[in-house]
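Okay, here's the structure, questions in a sec.
All protein chains but one are shown in place.
We call the chains A, B, C, D and E, going by the order they appear; numbering starts again at 1 in every chain.
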């Protein structure tokens, strides 16, 4: 992982933009690890900044969708970081509890539908 | 798959409750396939009904989270049925497009975080 | 996919052993597809024959475990072939229904445990 | 995580039933983490109790199937807890070894079948 | 899916760049489906173009790594498209056979390592 003090100007430019966009005084470990390949660091941040910007969905809903995908993929770091981010953007205990309930049920019915090889209903388009 | 006409009273009771709750005139293939094991049919519907009921999260947000988990699990039937359900509950083209963008980015950064074995930041709690 | 009539002697030797071991008059599509790389065909069959042979676990239990792993991986071909094999080795409707119920619950609790980042209990060793 | 001493009466009722059903003097971390959302705690325990009850499959076989699904999903907590549970219900070293061998082969052939896009044999129904 | 004839100028600009970069006379279904959300279409193509450009790894090796990831994720469309692309860039039958053999073994040993909860060797850094 590359700390700010040891980073090249190319890497520092990305770190600076991350900190300015998110009002932080340091970047997360994810970015410090990604900085070992500067083109991937720059491209990933540019993509993430665009995808998570306000739009038809609110910031807290986007973070909860990110968390849903991270949970299904079983990525421990991603679960931890996006739980913290969703909390910071307004996810309270009740919302988190219901999110978990939906993810659990989705996992259960996913397995059942896959194993039963359920044909897609014509009504689903 | 078990059609309504061929179903036992135990199975029909579940089908009737699904149709009444969702204002439908038939149940999806998922339930017809699950009916081959009536205890699992009854338990899954009871759980799903409780989990998807209105709460701290809106119905459309719950469907989009369900879709996020189904997408990450790669369940084709689940993707089709929950895309249709989310559409019915208010997901428009812009919301769907942003949902896809979040899921794609989450998949990408999940792989990067896993492969780099990024340690969890103390700030994430 | 390579049919028996078009197969080299090296491939036919594997096909013959599969048919003799399983009392079949043809091999499944899986083997015909694998035959495009003969070393992988021979190695995979040798491993499978050893792994699925009678042992501490009964043949039907081994097939149901195979089906459980295939279901969790979302492999449609594997689910279809190992459902058929488990049926042939004695899995009845009640056993299949309970298998599905276990797989569904396992999927649900897996997601909940991952997302809550539950620490492993010392008692689990 | 919520300890018994800090739990509400609603949560204690579930903890008491888990301990009585399983002859334990405390509940696992999984339940203590789930208790942050009491409706999900109660619903998950009710489902699990029904699914894991004796039936057409023996308790040890149900635990081994649970372990197979947890292994395929890569859930470390679930693997640890269901290995311990299967051991407690009668899984010996030879059974564990054969379980691992089946899961390993299933993972290998799943990947081969998916990547070769093997068409499902008509005989599988 | 949006065909070229029905596409907006914004979408056509991306389609034109894909066709020019890859010497094609039409774009794959993937891009036509992605075009329903133009910002995701443009960003994904920009990222993919940068990532798959010649570098320390050859184009055929990049395609085979893409195929390896798609196989492990069980994405049928991705397996089909990147098998075709890897073939076009020089993957012959022997290389494909060895790729499959590696993916199969990786899947098997991944499951064994996960289920045995093997501690990471200090030498791995």
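Observations, loosely collected:
Throughout what follows, a residue touches a chain if its C-beta (ideal position, glycine included) is under 8 Å from a C-beta of that chain, and two chains touch if they have at least 3 such contacts.
Keep in mind the model is a prediction, meaning the values are calculated, not measured.
Touch, as defined at the top, links the missing chain to these shown chains in the whole complex: A, B, C, D, E. Within the set A:73, A:95 or A:116, the residue that contacts the chain not displayed is A:73. Contact with the chain not shown here comes from a single listed residue; of E:3, E:16 or E:92, that residue is E:92. Take chain A: the residues that touch the chain left off the picture are 36-37, 39-40, 43-44, 69, 73-75. Interface residues of chain E facing the missing partner chain: 1, 28-30, 33-34, 36, 40, 44, 47-48, 51-52, 55-57, 61-62, 64-66, 68-73, 75-78, 80-84, 92, 94-95, 97-99, 101-110, 112-114, 116, 118-121, 123-125. Across the interface with the omitted chain, chain C contributes residues 39, 43, 47, 50-51.
Keep this in mind: only the chains that are shown with their structure count from here on.
In this assembly, the chain whose C-alpha centre lies farthest from chain D is E. At the interface between chain C and chain E, under half of the residue numbers involved are used by both copies, so each side presents largely different positions.
Rounded to a whole number, the gap between the C-alpha centres of chain A and chain E is 21 angstrom. Residues of chain C found to touch two or more other chains are 36, 40, 44, 69, 71-76, 80, 94, 97-98, 100-101, 103-112, 114, 116.
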